[in-house]
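Below you'll find the structure, written out as structure tokens, and then a few comments.
All protein chains of the complex are present and in place, except for one that has been dropped.
Moving on to subunit A:
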Amino acid sequence: MNTDITALLEIDWAKILPFALPIIFFNLLLIGVALYDWFKRKDRIAAPYAWLAAILLFQSLGPILYLVIGRKVIRHDYSRETS
């Protein structure tokens, strides 16, 4: 992951935007699908906030891994059964 933020300021956006746009759009759509599912299930899955960070920070691989693995790992919540 590139963490040098200042490089973003030097980019000639007008030149790079036309072809970066579809890639950014589809990536945002993928993140949106993953986030929608995360909001529905965040009380049931294990380590929900770690998965939220994974979805938001890792480009395209994070949402996929969440949708394949994360949403199926259900938390064992024994406290709820007794109450």
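In the analysis below, contacts are C-beta pairs under 8 Å (C-beta built on N, C-alpha and C of every residue); 3 or more make two chains touch, one makes a residue touch a chain; residues count from 1.
The definition used in the following text is that contacts and distances are computed from a predicted model.
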Of the candidate names "Peptide/nickel transport system substrate-binding protein", "Pyruvate dehydrogenase E1 component subunit alpha", "ABC transporter permease" or "NADH-quinone oxidoreductase subunit J", which one corresponds to the UniProt protein name of the undepicted chain? "ABC transporter permease"
Across the whole complex, list the residues on subunit A that are touched by the chain not included here. 7, 10-12, 15-16, 19, 22-23, 26-27, 29-30, 33-34, 37, 60, 63-64, 67-68, 71
